[in-house]
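First comes the structure, then the notes that go with it.
The other protein chains are all here in position, but one chain of the complex has been omitted.
Moving on, here comes chain A:
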Amino acid sequence: MTSASIGVHADRPAELDLVRRLKDPALLLLPALAFLAFIYLLPLIDLIRISVSGPSWSSYFARVFAIPLYWDSLVRTMQISVTVAGLCLLFGYPTALLIHRSRGIAQVLIATAIVLPYFIAILIRTYAWMVLLGRNGPVNKLLVSIGILSEPVQLLFNRGTVLLGMTAVLLPLMVLTIYSSVARLDQSLTRAALASGAGPIAAFWRVLLPLTLPGMGAGFLLVFVAAIGFFITPTLLGGPGDQMFAMHITQQADSVTSEGFLQALGVVLLTITLAVVAVAGRFLGFEFIWGGRKLTEAAPRATDRHAADVGRRSFGASLADLFGWPLLRLFGRLPASCGTWTVRLMGGLVIAILILPIIVVMIISFSSASYLTFPPPGFSLRWYEQFFSDSNWMRAFWTSLVVAAMSAGIAIVLGASAALGIVRSSIRGKSAIMLLLVSPIIVPPVVLGLSLYSLFLRFDLVGSTFGLAAAHAIGGLPIVVVILSASLQGVDTRLEQAAAVHGASSLTVFRLVTLPAIMPGLAAATFFAFLHSFDELVLTLFLSSAQLKTLPLMLWGDINYRLNPVLAVVSTLEVLLVIAGLVLARPVLATSRRAT
């Protein structure tokens, strides 16, 4: 086609050049980049600008670090985040192995038990823990009935529940990250170790563990980074002594007097997050954020990397030799099956922790009691009736649907074109662009909400449906880009070439070959972008108004005000929505996992 145009337009090379440039797939990146520049980068830059706008650039920061309240909270946030990431790693690894080692229907069930909670809103999963651990909850009842306690006690609002709740919320992320690195390994490696005389524990120590170390690192850091910015779970499950840094930002945001200081708080949180990610990216490659493979451009350096890798790893191996062998001999005395049993027990515990709260909440939604108690004294649909007849709830429900649909629309249009641009163009700096597109995932939502708030004030968007949908699309966009670029990379370009050779124009090729191939990915991306917006709370807290209340916002208000079974109804509906979505997206998840 190109050669034909050269023949016709040989006398007008400039115009031809323009035409060719307009066909560059790199241009498809522009809408998404423009969108992010305006609604994401600009506000963040503005945030930083305000934070340094004091008498001297550092004066607000000096105040942050001078007040013990904030310094202590920062230290506490770090402690909690490291503990949570550590707990997730400890329990997540055996769970990932359990998924990997089980077969058939058991594998599907276990994987579903992990994936399902992953897509249920943090707010709802935290609420489930409040129900489970409440005074009239099943845990108290159980402890009283078996005689450990004489009367129900307050199990909530302490450091323990914060750690438990956050670990439970973040475990799926850890399990899925580790699972993807375990599943990628050639299964015969473990067999080769066994055939070489390594016992199951030695095979784990010398082969499986070292090879999944990058996956473990990625999981630990992803969980750590998410935990640093956590707001919902510690607010609901923690006591006065468990304030995390992100909570100060929302509290300060209510008092208008602290302009500058507030932004400085946000910048501190942002800086820590970005620093952790930068260090992690240096060692693991930034692909760890989206769990994908390297994009094509990094190929030439591969051999150097390998040489360096071996050097570094053999140092690691000698360390493992030094400390590992004595330990290994000790463990070697244990019966060989105890490794298997450890995996089963810990994995089983994780599944129970993830699934039980959801089940309890679903049962309670059918309670006939007028307050939260488990087991329910009787069953009725009264709370469903109340939910569907309450105009406030229904209005919030519709608002959420509309916002989520709009937001998914924005994310899918911008994200699909950006994914095409990044996979199909040959521009330089693909990794950097991908990093920018995906970065909204790692920015703490509280910081993003804070920065957007001033932008929305300036353009009078606070309380506007479209504004809220656009804000939610910031987080939806990375989901779409990641899923669709994986699907696009899975499309066999030879099929497209075959279609073109046999006479299809480039648009026809896209319609008949490319689109059907990425259709499942497109459907999944749409669903997850929708769900992201439907569940979103933190940005909404900053950007909504009294007239614009979403479902999570209503829930948030009610949870803080009084715990009643209507919330369980909303939770049950959300769980059903996610289940329906997962059933619809199941074939897609299978293929996209293969592609990445």
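Methods note: contacts are C-beta pairs under 8 Å (C-beta built on N, C-alpha and C of every residue); 3 or more make two chains touch, one makes a residue touch a chain; residues count from 1.
Here is the rule we go by: contacts and distances are computed from a predicted model.
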item: Hidden subunit of the complex - UniProt protein name among "3-methyl-2-oxobutanoate dehydrogenase (2-methylpropanoyl-transferring)", "Spermidine/putrescine import ATP-binding protein PotA", "Phosphocarrier protein HPr" or "histidine kinase"; value: "Spermidine/putrescine import ATP-binding protein PotA"
item: Full-complex contact with the absent chain, from A:49, A:191 or A:458; value: A:191
item: Selected from A:54, A:199, A:217 or A:490 as touching the chain missing from the view; value: A:199
item: For chain A, residues in touch with the removed chain; value: 186, 188-189, 191-200, 202-203, 206-207, 210-211, 303, 306-307, 309-310, 313-314, 317, 336
